[in-house]
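Before any comments, here is the structure.
Of the protein chains in this complex, all but one are displayed in their positions.
Chain nomenclature is as follows: A and B, assigned in order of appearance, with residue numbering initiated at 1 for each chain independently.
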Amino acid sequence: MSFAWAKPYEPKSGLMRWLDERLPLPRLVYGAVGGGYPVPRNLNYWWNFGVLAGLFLAIQIVTGIVLAMWYYSSADGAFNSVEHIMRDVNAGWALRYIHMNGASFFFIVTYIHIFRGLYYGSYKAPRELVWMLGLVIYLLMMATAFMGYVLPWGQMSYWGAQVITGFFSAFPLVGEPIRIWLLGGYAPDQAALTRFFSLHYLLPFVIAAVVILHIWALHIPGSNNPTGVDVKDEKDTLPFHPFYTAKDGWAAAAFLTVFAIFVYFAPNFLGHPDNYIPANPLATPAHIVPEWYFWPFYAILRAFTVDFILPAKLWGVLAMFASILILFFLPWLDRSPVRSGSYRPVFKRFYWLLIADILILGWCGGAAATPIYVAISQLAAAYYFAHFLIILPLISAFERPLPLPDSISSSRLHGEQKEAAPAGISPRRGATATAE
Amino acid sequence: MLRFILGLVGAVFSVVLLISFFSNVSTYLTSPPEHTAEEEFHLHPKHLTLASDGPMGKFDRKQLQRGFQVYKEVCAACHGLSLVAFRDLEALGYNEPEVKAIAEQWATEVPSVNLETGEAATRKAIPADRFPSPYANEVAARAANNNALPPDLSLITKAREGGAAYIYSLLTGYRPQPAELVQKFQAAKTPQGLHYNPYFPNLNLAMPPPITSDGQVTYAPGNPAPTVDQMAKDVSAFLVWTAEPKLEKRHATGLAVVVFLLFATILGYFAYRNIWANEKRKVRVTGVLDPENQAKTARARRKAGVKG
Partner (left out) sequence: MATLEQSAQGSDPAESTDGVRRRDFLNVAAVSFAGVGVVAAALPLISQMNPPADVLALASTEVDISKIASGQAIKTVWRKQPVFIRNLTPAEIQAANSTPMSDLRDPQTLAERTKPGKTNWLITLGVCTHLGCVPLGTGEGENRGPYGGYFCPCHGSAYDTAARIRSGPAPTNLVVPNYEFVSDTTVRIG
């Protein structure tokens, strides 16, 4: 807690006092998610998604550990072991479907969380490291999800592994040796499968560790808020518990309801039928596609069709990695002192254009690589790079933002307009003090 | 400096993409991709309604039993069902002795070892066994089927786009190749040994029509007449079960879970409102900043003929 008025921890029982004196865990928890952590009082529902992401990480780890009790990581046995889980293991079908859809929902929640950060300027000083740690978490999630998808050893598992490890061979000289080193062979086979299982089990715990750093880094300045204006005094905040535990609690229940509808009534909607066919190295599926959360990157990869100094394949791979790496530089690309998009009208328009662009890229990534879809991906990918690397820096240099409120509590008027007019607008003229 | 470099990177990627774009467009305009027979003649699956459809779907056990009969008498000669065990058939409504009999009388025997000589041998199936494959291995399967491999049917309705409707359409979709197709696309003429079926993505399928005539399978009395259409529907329903034997359990559990979570959401929401009651959460900007007041002001101004 970096706010002076944060309530200090007071042990409620003898046991807690005994524990706290020896290992300050109770006060750590109290200061992080309890009554001792002040949070801006004006957070909207877009702020719920960080906690939801943590919830889905926990769901994935728990279901993953029990699935690992039955999964058999051999090339001839893996597919059948997953079917064994679905048919014979008690509640196995539920655990598998939860884990499978949990991955998709973990990504949905994370994407919304990231888009919140982009809109409200949560990546700006002093939260640059929070942002970068978040990107590290995202990269780890992508690696974990990719390896997890290989484990059932279906057609898409195998061919997805072929394609993604094939990226590395795009790099001259070192590419092919790296690819072979990654796979432990010339093609995805037993060695690749067992090592992917090992790493897939490991990485979620690495993610958990980085999440702790991410939250720790956040708790130094405290959370951002929809106005982007810093917390000034006690009036601006509320203790995390019970206010945001309650808000996060009910929103989690609502979100889990949506999740349950997918798990129990449409469990294969987000997946691909080809992964119910056992892997066959001799038969390539008609359309190899990764899972939906990789589609925008797949579109960027396939958008490069012409050799220009470098081979097209290498451009595609470089652009795909670059599309995430440029995000690390965002705090320095966008130097506007105004954080929140609510007060940056030009930025706001381009933000929605970016969202539309990413959705279009996603749509193209899941479609067949016909000339039309490739053409759209090419334009959309060009806009994506232009947005972050050219447009944003220009906007932040030349934009005229709207006047900001003096403080959070003054922005949340509640009948007391007299004190709290946004800077630049003179108070009261025909304003009726309507009590709410 | 950093922004300059990054801006350059962005410009480079954008330029290369635009080069690719223009090359793509010019290729498309000068030599548009060829229209294929599949694009023109491939049909989407027919509509199929099964008892197991929908969020509250349940299996029609009599249909499943008929479908199993069709599988046994028509499909099992070439297609395995290796993920299903004989004991699983109890879910179709057969009792234990009936399941034992089905296993014992199954045409293909289960591989085993001659305990005296150690040579490969076979033995009759028991309920704990999974359905044995009709062929010893892939090579034997291809040799017996014109180099085509009849896929295992355990997961077929989940492994094909269109699911059960696709299987049903495929089984009932065989027809002579239209003359129009042969005229337009010489290369797509059905080769010797394949069969034309517009529901199959490649239009020409190695499997000959398996269900050819009404009454091919004799159903027990009390069942609908075994027309080709009925048999195809029944076996499709059976294959939905083989792919998802836990479907009913999943639906029932889902109902309980969703109702519980909805209730938890409602309770949680009211607890949240309760906790926030004093914090004047209901903050709506009023006065000059209230959008409604702003609209009123704008309207008043317009009425008075004052600009902006």
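Rule of thumb we're sticking to: contacts are C-beta pairs under 8 Å (C-beta built on N, C-alpha and C of every residue); 3 or more make two chains touch, one makes a residue touch a chain.
This structure is a prediction, so every number in the text was calculated from the model and none was measured.
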{"item": "Omitted-chain contact residue, chosen from A:Gly184, A:Pro242, A:Pro311 or A:Pro371", "value": "A:Pro242"}
{"item": "Sole contact to the chain not displayed, among A:Val33, A:Leu52 or A:Ala94", "value": "A:Ala94"}
{"item": "Residue among B:Ala125, B:Leu181 or B:Ile275 touching the omitted chain", "value": "B:Ile275"}
{"item": "Contacting the left-out chain in the complete assembly, out of B:Gly57, B:Pro127 or B:Pro209", "value": "B:Pro127"}
{"item": "Residue numbers in subunit A that touch the chain omitted from display", "value": "62, 66, 69-70, 84, 87-92, 94-95, 242, 246, 249-250, 253, 415-416, 418-419, 433, 435"}
{"item": "Subunit B, residues in touch with the chain not shown (by the definition above)", "value": "85, 87, 115, 126-128, 260-261, 263-264, 267-268, 270-271, 274-275, 277-278, 280"}
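Rule of thumb we're sticking to: only the chains that are shown with their structure count from here on.
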{"item": "Chain centre separation (subunit A, subunit B; CA means) in Å", "value": "29"}
{"item": "Of all residues in subunit B, those that touch subunit A in their complex", "value": "2-3, 6-7, 9-11, 13-14, 16-21, 23-25, 27-28, 33, 55, 83, 88, 151, 154-155, 158-161, 163, 201, 243, 245-246, 249-251, 253-255, 257-258, 261-262, 264-265, 268-269, 271-272, 275-276, 279-280, 282-289, 293"}
{"item": "Residues of subunit A that touch subunit B when the two form their complex", "value": "41-42, 80, 83, 86-87, 93-94, 97, 238, 242-243, 246-247, 249-250, 253-254, 256-257, 260-261, 263-265, 267-268, 273-274, 276-277, 286, 303-306, 308, 312, 315, 319, 322, 326, 329, 332-333, 370-371, 374-375, 378-379, 381-382, 385-386, 388-390, 393, 412-415, 417, 421-422, 425, 428-434, 436"}
